[in-house]
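Missing here: one protein chain of the complex. Every other protein chain is in place.
Labels A, B and C are assigned to the chains in the order they are written; within every chain, residues are numbered from 1.
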Amino acid sequence: MSGNTFGKLFTVTTFGESHGPALGAIVDGCPPGLALSEADLQGDLDRRRPGTSRHTTQRREPDQVRILSGVFEGVTTGTSIGLLIENTDQRSKDYSKIKDQFRPAHADYTYHHKYGVRDYRGGGRSSARETAMRVAAGAIAKKYLATMGIQVRGYMSQLGPIEIAFKEWQAVGENAFFCPDPDKVPELEAYMDQLRRDQDSVGAKISVVAEGLPPGLGEPVFDRLDADLAHGLMSINAVKGVEIGAGFACVAQRGSEHRDEMTPEGFLSNHAGGVLGGISSGQPLIAHLALKPTSSITTPGRSIDIHGNPVEVVTKGRHDPCVGIRATPIAEAMMALTLIDHLLRHRAQNLDVRVDTPRLS
Amino acid sequence: MSGNTFGKLFTVTTFGESHGPALGAIVDGCPPGLALSEADLQGDLDRRRPGTSRHTTQRREPDQVRILSGVFEGVTTGTSIGLLIENTDQRSKDYSKIKDQFRPAHADYTYHHKYGVRDYRGGGRSSARETAMRVAAGAIAKKYLATMGIQVRGYMSQLGPIEIAFKEWQAVGENAFFCPDPDKVPELEAYMDQLRRDQDSVGAKISVVAEGLPPGLGEPVFDRLDADLAHGLMSINAVKGVEIGAGFACVAQRGSEHRDEMTPEGFLSNHAGGVLGGISSGQPLIAHLALKPTSSITTPGRSIDIHGNPVEVVTKGRHDPCVGIRATPIAEAMMALTLIDHLLRHRAQNLDVRVDTPRLS
Amino acid sequence: MSGNTFGKLFTVTTFGESHGPALGAIVDGCPPGLALSEADLQGDLDRRRPGTSRHTTQRREPDQVRILSGVFEGVTTGTSIGLLIENTDQRSKDYSKIKDQFRPAHADYTYHHKYGVRDYRGGGRSSARETAMRVAAGAIAKKYLATMGIQVRGYMSQLGPIEIAFKEWQAVGENAFFCPDPDKVPELEAYMDQLRRDQDSVGAKISVVAEGLPPGLGEPVFDRLDADLAHGLMSINAVKGVEIGAGFACVAQRGSEHRDEMTPEGFLSNHAGGVLGGISSGQPLIAHLALKPTSSITTPGRSIDIHGNPVEVVTKGRHDPCVGIRATPIAEAMMALTLIDHLLRHRAQNLDVRVDTPRLS
Partner (left out) sequence: MSGNTFGKLFTVTTFGESHGPALGAIVDGCPPGLALSEADLQGDLDRRRPGTSRHTTQRREPDQVRILSGVFEGVTTGTSIGLLIENTDQRSKDYSKIKDQFRPAHADYTYHHKYGVRDYRGGGRSSARETAMRVAAGAIAKKYLATMGIQVRGYMSQLGPIEIAFKEWQAVGENAFFCPDPDKVPELEAYMDQLRRDQDSVGAKISVVAEGLPPGLGEPVFDRLDADLAHGLMSINAVKGVEIGAGFACVAQRGSEHRDEMTPEGFLSNHAGGVLGGISSGQPLIAHLALKPTSSITTPGRSIDIHGNPVEVVTKGRHDPCVGIRATPIAEAMMALTLIDHLLRHRAQNLDVRVDTPRLS
C-alpha cells in the first residue's frame, strides 16, 4: 500500500537504496513446477547492468542475484521467492556536498517534503538502481510466459532527436543501445559522445512488444490490460508518457481508418496495439514509452537548499547521460509482470470458458 | 480484483450495463463530516450527460443520481456510500442484428473470448455508459479536495486535426466541446457537422490539470502519483495514450532544457507536470490523454461473426461521433479519484511529517 | 480498505444502514456462465429474514432482492453483479430518545469516537441488518460451489446454557432455531419465552460445515483457509469466538490423540476440522462460532451520554432477544464466500497441478 508492491496475483515487492548494503525482492504467486535457476535471472540483469559501455554510468556492479527461497530441487514450489543482490560499488562521499540541496528535476525536493527525512546517497530509494529487482522479477515472469508461448521484447525507437525504425530483433542484442537497426548505431554513438562533451543528457523512446498472447487478458472496467500496463510502465523512473498501439496518433485518425478490420484469416491492421475494450485481442501487444533526460548533469543549475536559500547545483557522481539506454530490459520486465498478473487473474475467474469461435491474430 | 474497483483507500466499485436496469457504485473510504448532497454530484453528471448537443449521442438519459447510504443529516458518516442511476432510454432492439457479429475495433471480440458470454445490447459492460458512475464518484472526491484548496479541471486540447491552445477556463463551460478558446468553437462545430455527413468518427485529446496540491503525494516506487494517474486515465474507454507534463516531447529534450530549476520564489518551469520521482511537487499536476475515434460508425466494415464467417458490419444505434467530446468530466473524475486516494495514503503513513523548508509552487 | 469489502478474488462490497432507503452490494469476480436468478438468492434471505417467528425481532422486512447487472439471459456474464434490497419497515422515531446516549455493549460509543458523526437510527451501519447483503452474496457463492459438489450448511449447537448435539440436517430447516435435533425444540422455545419475560437476551453457538471440498484450498502463510475463515466469521455482528475443528479442546489434547491418522481408506478422525497447515485436506471443514447476547434489552443499564453525563439507558425498539437465532445463514454465507474466494485464488496459481496420490476424505 506504500507503493513497493507491483501486481495483484503475481506480486513483486522490493526494497533497497542506491547506496545501502543490498537490494531485494519477494515474488509471490509464481505457479509451482517452473524450472528456475539464478542463471535464468542473470541474463536480463546483465542486459540492464551499469558500466558495460562508455554510454552508461561507470559504477561497477556485478548485480549477482541469489534466490533464497521458493525454489527446491530446481523448480518453483509455489511459495514466495526471495531475491537478493548485494551492492558492491557505492561511493557515498560523492553525495555529501548535495545532501542539503535539491537537485533540479530530481526527487530530492519531493522526498524531503513527503517524509521529512531521506537517504541522499545516490538518490536513496529514488535511484533507478531499484529497477534491478524489477528486471530480476520480470525474468521469472518471462520464463513462465515463455512456457505458454508468449514472448516479450523491447527496443529503442528514438534517442533524443534520432528516430529509429524497427528493422530486426537480432540487432537489438548486439549493440549498447538496444537499437533494432544496426545501421543506426554509429549515429547513436556519435550523438552520445557529443552529449557527454556537452555535459548534458537527453531523453529516449522505448517500444515493447508481446507476441503469442491469448485473447481475453485484462479486467474491465478499471483494471484493463492497457491501464495496468500504463501503470507499470509509467512507474519506471523518468517515464513521462505511455502509448498503446497508435497512441497519440489516434487523435487525428478517423474511425474508418483506425478500426482494425477482421477477416477469417485475421486482423487487417493493429492500430489498437493488441487491446480492445481493455482486453487482449490476441494480436501483438504494443506499447511505447517516453523517458525524460537524466536530471543529474554537471552543467550548473539553479536550485534551493533545505533552508530555502538559493544555490547553484552541479551533480557530480556517476550517472547515465541517457537513462533510456538501459531502460529496455526494465520496460520488458514491467510488461512481463503485467501480463503474468493478468494471466493469473484471468484464469482465476474464467477457468472453464470454452468458445468455438476461431481466435484471430 | 476483477477490475471493477478503483483506488486503494478511497475506493470506487461500480456495476451496470448500457441496457440494464441501472448503474451503481459504492464509494468507500470517504472521510466523515463532508457536507454532501445529490446536487453535488448532479453537476458533473450533467456535464457528461448524453444528448445535450447535436454533436453527441441522441440517447436521452437524465442520469439522475440517488445517494442510498453513507450520508446522514447532510454529511458523510465515514461508512460506504451507495449510488444509483436508473437507465431510462434503452433501445435494445437496435442490437439484435449484431448480436452474433464482432464490430471492428469494439470490445465484442475480446469479451466473447474472455467470458464466453456477453450482453451485446449497447456494448453491455463495455459501453462508456459506465463512466457515469466514475463521474458521480469523482464529484465526491472533487468536493473533498476542494475543502483542501485543490481544484481539478480539464479541457479539450485537440479534436481530430484541430489543435486547441489553452485560453481561459471560463470558456470551457460555455460550449459543447469543453473548448478553452471560444474563437475555435465554430471551427469545431463545422468539423463535426462534416464528420456526421461522412458517417465517420474522429479522435480527440483532453488535458487535465490539478492546482493547489501539496507536495508529497505519491508512493514510490510502483504506485507513483503519475503511474496511478496513468492507470486511471488509461482505464477510460477509448484512451490510447497518456502524458504527464512534457510527455513525449521529453524524448527530444536535453536535461539542461527539461529540468525545472528552482528559486526561493518557485519553480521556473513545469516540464515535469507537477511530479518528481513519482511524488507531487506542489506545482500544477498536468496530464494529457489521447482518445481514439469511436468504433461504432455506419460506414460498412469487414469483420467476422461468432462462427468465424466473414460479415460486413454496419453499426446502427445512437453513438457519439467523437467520444472525446464528453470525456473531459470523466478525465477530471479519474484525476480527482487518483488524488484523493493518494492524499489518504500519504497521510496514513506520514501524519507527523513536519518540514521547515518552504514549499514552492 | 475502509472495511466494506470481503474477499480478494470473489469480492463482496456492501452499503446500507438499518433505517436508510436501501441496502446494496456489488459482487465482483463471479465466474461467467453460472445460471443465476433472484430466486436463487431469495431462499437464504428468507431463512435470515426478521419477523418469521415470535423469537426474533418483529420488524417486517420482505428483503426482496433485485439483481441489477452481471446476469444476462439467465447466466452470469463475468462482470460485476449489483444487488439491491429496499428497506420498507423503518421506525426511526423509536431512536430519537437515545440519539445522544451510548447504549452499553453497543457500537454507539465506538462509532462516535471513530467518526465524530453517526446515524443513530437503529444502529445505522452497525446494525446486523447489513448481514442481509452477506446472505445474498453468499447465496451466489453457494450456487457456484454446488456446481463443484461443495455444500455449506450450518446449525445451532448451543442456545444459552442448552447444548445441542448434532442429530440430522433435515431437522435444521424445520424449526425457527436451526436446531438439528427436533426433540430439543420445545426446550428452546420454553427458554426463549422465559427470556422475553425476563426482558433479557442470551448468547448462542453456531456450527458450520462444508463438505465436498478438494484438498489444496488456502494460501500459506498468512491467508490460510482457517485464518480467512476466522476473519469472515468474526466479522459477523456479535461474534466473540471462532474455533476450527477441535478448537479450544486442543489445548488439553496430546499429539498422539489429536493427530488425525491416515489410511489408504481415508482419515481416521477430523480433529483438524478439515485444515492442515492452513490448507484444506478434503475432509469436512468445520467451524464453530460464539455469539454474545444482544446488547439491546429493556432492562435498564448504566451509561453516559455524548456529553459525558451519566444516564440510565433502556433500549426500546424491535430487537432479537438472541442474535444467534438468525445467525446460521449468515455464518454459512461467510464460509461460502471464504471458500469461493480461495477456490479462485488456488486455481489462479495452481492451474496445472496434477498429482497422482489418491485424495482422502
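Here is the rule we use: contacts are C-beta pairs under 8 Å (C-beta built on N, C-alpha and C of every residue); 3 or more make two chains touch, one makes a residue touch a chain.
All values reported here derive from a predicted model rather than from experimental measurement.
Summary of contacts with the chain left out: across C:H19, C:R47 or C:H106, the touching residue is C:H106. Only one residue from C:M192, C:I244 or C:L285 touches the chain missing from this view: C:I244.
Think of the hidden chain as still there; on subunit B it touches residues 1, 9, 29-33, 78-79, 220, 344-345, 347-353. Against the chain not shown here, subunit A presents residues 1-5, 8-9, 11, 13-17, 20-24, 26, 28-29, 32-33, 66, 68-70, 72, 75-82, 84, 114-119, 124-125.
Touching the omitted chain from subunit C are residues 1-6, 8-9, 14, 102, 104-107, 109-116, 125-126, 130, 158, 160-161, 195, 198, 200-205, 214-224, 226-235, 237, 239-264, 268, 271-273, 275-282, 290-295, 297, 299, 301-304, 306-310, 345-346, 348-350, 353-360.
Simple rule for what comes next: only the chains that are shown with their structure count from here on.
Subunit A and subunit C touch with mostly matching residues; of the residue numbers seen at this interface, over half occur in both copies. Here the chain at the heart of the shown protein, by mean C-alpha position, is B. Note: Cα superposition of subunit A onto subunit B, rotation of 180 degrees, nearest 5. One simple way to say how far apart two chains are is to compare their mean CA positions; for subunit B and subunit C this gives 38 Å.
Taking each chain's centre as the average of its CA atoms, subunit A and subunit B sit 26 Å apart. Centres computed as Cα averages put subunit A at a distance of 45 Å from subunit C.
Among the residues of subunit B, those in touch with two or more other chains are 1-5, 8-9, 14, 114-116, 125.
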